[in-house]
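Shown here: the complex without one of its protein chains, the others still in place.
Our next item is chain A:
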Amino acid sequence: MIILFTKFFSLILAIIVISRSISDFRSKKESLIMAVFWSMVWLAITILAFYPQLIDIIIVKLDNGTGIGTFNGIALVFIMFICYRIYAKAHRVEQGLRKIATQVGLKDFEK
């Protein structure tokens, strides 16, 4: 049941990120390279969610097979999503703020 939920959750997140990247690219908020990069990253994450044993194989190589790989995989997917959205959003807000402040400063300057 948990595995099924993980698969479903990862798929939903991947769809959100990929569609958001495509939409941002279309509205010229994001470059093609960036849209392709995030699509590839999330495609890879979705594959790992559907085949979590891949993570186990990797983790087994790293931690002598304690079987904690699946749990780590879920956590990583979530952290990745949060980090990506926060950074992209913060960057956009900062840019918007900079543009507004510049415009206000220059408006007074022109008077």
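Going forward, a contact is a pair of C-beta atoms (placed from the backbone, for glycine too) under 8 Å apart; a residue touches a chain by one contact, two chains touch by 3 or more; residues count from 1.
Basically, contacts and distances are computed from a predicted model.
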- line: Omitted chain per UniProt, picking from "Carbohydrate ABC transporter membrane protein 2 (CUT1 family)", "Alpha/beta fold hydrolase", "cytochrome-c oxidase" or "Undecaprenyl-phosphate 4-deoxy-4-formamido-L-arabinose transferase", is "Undecaprenyl-phosphate 4-deoxy-4-formamido-L-arabinose transferase"
Query: If the hidden chain were put back, which of A:11, A:34, A:60 or A:80 would touch it?
result: A:34
- prompt: Which chain A residues would touch the chain omitted from the figure, given the whole complex?
  reply: 30-31, 33-34, 37, 87, 91, 94-95, 97-98, 101-102, 104-106, 108-110
